[in-house]
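Note that one protein chain of the assembly has been removed; the remaining protein chains are unaltered in position.
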Amino acid sequence: MFAGYSAGELTAIFAMQGFAGLILFSVFVLMALGLAIIFGQMGVINMAHGEFMILGAYVTYLVSNTFATHLPDLFSIYFFVAMALAFLASGALGMLVEWGLIRHLYRRPLDTLLATWGLSLILQQIYRSVFGAREVGVTVPNWMMGSLPLTDMIEVPINGLFVMALAVGISVAIYALMFRSRWGRQVRAINQNRVMAGAVGINTERTDRLTFGIGCGIAGVAGSAFTMIGSTGPTSGQLYIVDTFLVVVFGGAGSILGTIASAFTISQAQSVLEFFLSGSMAKVITLLVVVGILMLRPQGLFALKLRK
Amino acid sequence: MTDFSKPKTPGMSRRAVLAGGAALTASLFAPRGLRAQDFPTAAVNTTGLAVTDSTVTIGILHSVTGTMAISETGSVQAEKLAIEQINAMGGVLGRKIQFIQEDGASDWPTFAEKARKLLVNDKVASVMGCWTSASRKAVLPVFEQHNGMLYYPTFYEGLEQSPNVIYTGQEATQQIIAGLDWVNQTKGAKSFYLLGSDYIWPRTSNKIARKHIENFMEGCEVVGEEYYPLGHTQFNSVINKIKLRKPDVIYAIVVGGSNVAFYKQLKAAGIDPTKESPIVLTISVTEDEIRGIGGENVEGSYACMKYFQSLDNPNNIEFVKAFKDMWGADMVIGDVTQAAYLGPWLWKAAVEAAGSFDIDKVREASPGIELPTAPEGYVKIHENHHLWSKTRVGRARMDGQYDVVFETADLVEPNPFPEGYQ
């Protein structure tokens, strides 16, 4: 398929394709980080993760409308405000859900899975009633669209750069929180031994609520960022769900590094396959390989060496 | 080729204005309204349909919930508008239309189940409904078994011709060929990259496009063909492939949420449709979809279909006004919405031509039924139950509307089983 192209063209294409893979990687990281925290640290499967993302997207939509009508001068920076609000909105909803629903089900992970699926249906219907069944168009500031020409051939999409920067930023922030903050220490302590953690005076309930809130808040930020590259509608959250879960499970629960490594592996595999095959086949093969590896190594790439 | 249209279209305009106006402002039309007592129920309904002395019941069957609700909402609105207008001008054979609305819930077995309910339990005289091919395929055996009449609004892949369906949207050859010829002749495009969501409509449409490009357009070639799963949101790889192949035209049949992702990423990757290098030509993006994608991302791309909201004719201006009065000023109207609007009107015309609600008589009367008041302009039902209609090319504007840049001179004949394209 490469006959008739100059070496320069091919280099450029491969460079851009590598970059496409990195963008996909960043998207996966953003999707999966929030879920990884919740699943890894609390053992809770949050099937409504996609809906928390879409809440962030709708917040972005509202903020963009508000800025367009009331503060047109500041429109070019509204996105940062929107992301902060998306974090707060999704995080607050997450804490509410933890309080009303999840905390009653900590000992029944399969049941949280069903309950959060129910929650996702309810949220979808609420979005539909409030924002309408149609997708909403989120206007992105001009400077975020378009591309940076590096050479004649190589062009880098700015929104891709933005997503990558965000993925790196959030990963670093999570790492810092996890290993450098009081909350992180508490979370890790609870994860290792809930009863003992409680016994030494850690308020496990509060920590759980905060953890769930932060995980959902990150989903909200991801959803906010995805308005640049994807659609915002009541059911858009469903588009991400399978990929997200696979990334987390493939990475191995309890390991944020594993989640990042698995996002990298899956995204690169898919991106390369997409280039040589049709999109549908690339997807099927990627998923098959992931499931195949999971069957051989069920605890994921980076599992803690524990056996029940 | 289109002996129907030639004599009619020029002389039509004034009558169309009058009729169009009348259709939409009921009082004017009242004198021509038919009175129910002239058509005794026993005579116009010999098969036990839901027809009384003063009412007739029809069904509306679309998805109000689920993933397809996004697309089907407009169709429901258009059908309700048409029903209200028909009732305001006296109904059908003097009977007011009542409707029973069922939710297909974006789920094909549910569509089949609800279709059976409408036909068997509710005995509706006709059904306006379905959107996706899959839902139509699911209800088709039901309609054939229970002898119902379905008015199906979506542009679709063709390869079907049922006595129990009137297809008010375009079939694939009607929609595709004129647009390809146009882009070739006016823009000098020679190479095409075909891209689509992975299901039957894009695949069949691209098959027809490929056959046409390779067999009927001199010196033209297809340099790539590619499909992505429904709901896919990452298009950077295919965009790179497009950059490598450097086609003159990206022929995109991406649907649903993927559409939004595709256009946003296309623009972000430096392929700005307004630069027309390459040209982006689509048959799947109506004004409805642009609301989700954002006008600034689609601006400059071309769409090929039969109706655009910006069409400048008196029928359409009335229609757009009535639609916005009923559903809100911020509504937009896409190709399928308009085709859905035609359904009740075509059914009314066929019933009145037949002088009966009986399905068999309506079916017999349907071929040749004309609708000069259609917002898209004069249309007529073909023997094969599809519509003769014009094909148009529009260029997307920043505000989410299309400028019509091309329109076929004649009505295009529907050809659901095209020779030479199989």
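Read from first to last, the chains carry the letters A and B; within each, the first residue is number 1.
The working rule: contacts are C-beta pairs under 8 Å (C-beta built on N, C-alpha and C of every residue); 3 or more make two chains touch, one makes a residue touch a chain.
Convention: contacts and distances are computed from a predicted model.
Its record in UniProt calls the unshown chain "Amino acid/amide ABC transporter membrane protein 2 (HAAT family)", which is the match among "Ferrous iron transport protein A", "Amino acid/amide ABC transporter membrane protein 2 (HAAT family)", "Nitric oxide reductase subunit B" or "Na+/H+ antiporter subunit E". For the chain that is not shown, the touched chains among those present are A, B, taking the whole complex. From the options A:Gln41, A:Thr60, A:Ser120 or A:Ser255, the residue with contact to the unseen chain in the full assembly is A:Ser120. Among the residues B:Lys96, B:Arg116, B:Lys187 or B:Arg245, only B:Arg116 touches the chain that is left out of the figure. In the full complex, subunit A touches the omitted chain through residues 39, 43, 45, 101, 104-105, 107-115, 117-122, 124-126, 128-129, 241-242, 245-246, 249, 280-281, 283-284, 287-288, 290-291, 294-296, 298-299, 308.
Residues of subunit B in contact with the chain left out of this view: 64-65, 102-103, 105, 107-110, 112-113, 116-117, 120-121, 132-134, 137-138, 140-142, 145, 157, 159, 198-200, 203-204, 207, 227, 229-230, 417, 422.
Simple rule for what comes next: only the chains that are shown with their structure count from here on.
Residue ranges on subunit A touching subunit B, taken from their complex, read 5, 9, 13, 16-17, 19-20, 23-24, 27, 125, 128, 132-140, 145-147, 149, 155, 157-160, 226, 228-236, 238-240, 270-271, 274-275, 278-280, 282-283.
Subunit B meets subunit A in the complex at residues 64-67, 69-70, 73, 198, 226-229, 231-234, 236-241, 243-244, 256-261, 264-265, 267-270, 272, 288, 290-297.
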